[in-house]
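See below for the structure under consideration.
Note that one protein chain is taken out, while the other chains of the complex remain in position.
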Amino acid sequence: MNNDFFKANINPYISRCEEDTFKYARNLAKYLEAGDVIALSGDLGAGKTTFTKAIAEALKVKENVSSPTFTIVKEYRSGIIPLFHFDLYRLSYEDEFYNIGGEDYLFGDGITIIEWANLIEDILPSETLFIDIDYGASLGERIFKLRDMRNLRSL
Amino acid sequence: MKKILAIETTAKYASVALLLKEEKIGSNDEVVFFKKSNKEMNHLVDLMEIIDFVLKKAEIEISDVDMVAPSIGPGSFTGIRIGVSTARALSQACGIGCIPVRTLKAMAELDRNREVDFMHYACTIINARRNQTYAALWLFDESGNISETFKQGQYMIDDLLDEISRINEESKYPVYFYGDGIDAYFDKIEKAMKNKTFDYEIAPLNQRYQSALEVAREAYQQIEMGKKPVDYDELLPDYMRKTEAEMKLEEGKIKINS
Partner (left out) sequence: MLNGKHITIGIESSCDETAAGVVADGREMLSNIISSQISIHTKFGGVVPEIASRHHLENINDVIDRALKEAGVSLNEVDLIGVTYGPGLVGALLIGVATAKMIAYAKNIPLVGVNHMHGHIAANYIEHKDLKPPFMGLIVSGGHTNIVDIEDYNTCKIIGETRDDAAGEAFDKVSRVIGLGYPGGPKMDRSARDGNKNAIDFKRVWLEKGSYDFSFSGIKTAALNYINNERQSGRDIDINDFSASFQEAVVDVITKKAVDACIEFKRDKLVLSGGVAANTRLGELLIERASKAGIQVFKPSKILCTDNGAMIASSAYYESLKGNYSNLKLDAAPGLEI
């Protein structure tokens, strides 16, 4: 991901409905390459999995993308780039991420999207893109904020 | 005759070596059957097949193996776990003892291919990403005896290279590098070693990476030195990875103690 991406995208982005979220993800997906890591944060129900579904759709993944809360990670290899979808909600400590082979995914051949990434924030690659999803003022509204780890500031 | 089955799955390619060592006094006879997978990071699929291959070649039943010696790490987490699980299962099924082999020590065996008879260092480095390495510095004497200089562990590449220079300031022995840490930090290593007063060499590709052959040799050495095999429930991985908290604590400080 390069600076063009940040210049081309409104930040923060206000999504008023699911279709808006899908548009946002579709646009972001254009800039994604193998090896990219996206760390999603947001409360329960904020829409992290919905956002991931949208990215998957943009990558032309054929399988149904469902919540990886229980399996921790799900792999999708039917799209144009492999997609690895993590949910660290059920992990208790950082080392568990290694034990499940997490590092191999991060430095593997696909795009990694991690929900509840705060547990491993310290060990994420420096080029990780952080997306915070907040509830908006009205029902169904969500606010997407991008953060780039290198600068650790909002863009 | 001792029959040691060595398993190496910490690196890119899985490999297996069956070392048959004659125990008659005065005899140094040994035969090694070796097989390496030709697919990268395919350990789970390949390992049993290549184990079967070497056993068939040696015409030995797996239950006749005396000891199983897996490379226990550091290296790829997934790879380590496949090798260690497989070894534990063999031990459990056939009552065979285990000799855990630490990867960085096994890698030092690569240096013996040089067959040099002067004092020198072998630095074995495994890539731990983000400017980190799993590393060890081995001192070889004229007779080929090996000793560990500082504690093998996880170190920042810059700290490691500084420490090698510091240790070797007076002795000025040649330093030979091995391991995939070379591939990750090639430029840094060259830059740090180039203008030093001692010789250094980076292992050529065909002698750079650990394989089951080195693991077998190291296992045998352990046995020679009196190491007793352990039961499967004592055979555990050695990931060697520091927690992030530990790493933060040590940032910027030289943490290598000789």
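The first chain written gets the first letter, and so on, giving A and B; residue counts start at 1 in each chain.
As a working rule, a residue touches a chain if its C-beta (ideal position, glycine included) is under 8 Å from a C-beta of that chain, and two chains touch if they have at least 3 such contacts.
No experiment lies behind these values; they were computed from the predicted model shown.
Among B:Ile82, B:Ala122 or B:Ala135, only B:Ile82 touches the chain that is left out of the view.
When the whole complex is considered, the residue among B:Ile62, B:Val116, B:Ile146 or B:Val230 that touches the unshown chain is B:Ile62. Considering B:Ser27, B:Gln92, B:Asn113 or B:Ser171, the position touching the chain not shown turns out to be B:Gln92 (whole complex). Taking the complete complex into account, residues 44-45, 49-50, 53, 63-64, 66-67, 69-77, 90, 92, 96, 99-102 of chain A touch the chain not shown. Summarising the interface, chain B meets the missing chain with residues 44-49, 51-52, 62-63, 77-78, 81-82, 84-86, 88-90, 92-94, 232-233, 236-237.
The rule is simple: only the chains that are shown with their structure count from here on.
Separating the centre of chain A from that of chain B, both taken as means of CA atoms, is a distance of 37 Å. In the complex of the two chains, the chain A residues touching chain B come out as 94-95, 98-99, 101, 103-104, 107, 122-123, 125-126. Across the complex, chain A is touched by residues 41, 76-78, 81, 129-130, 239, 241, 243-244, 248 of chain B.
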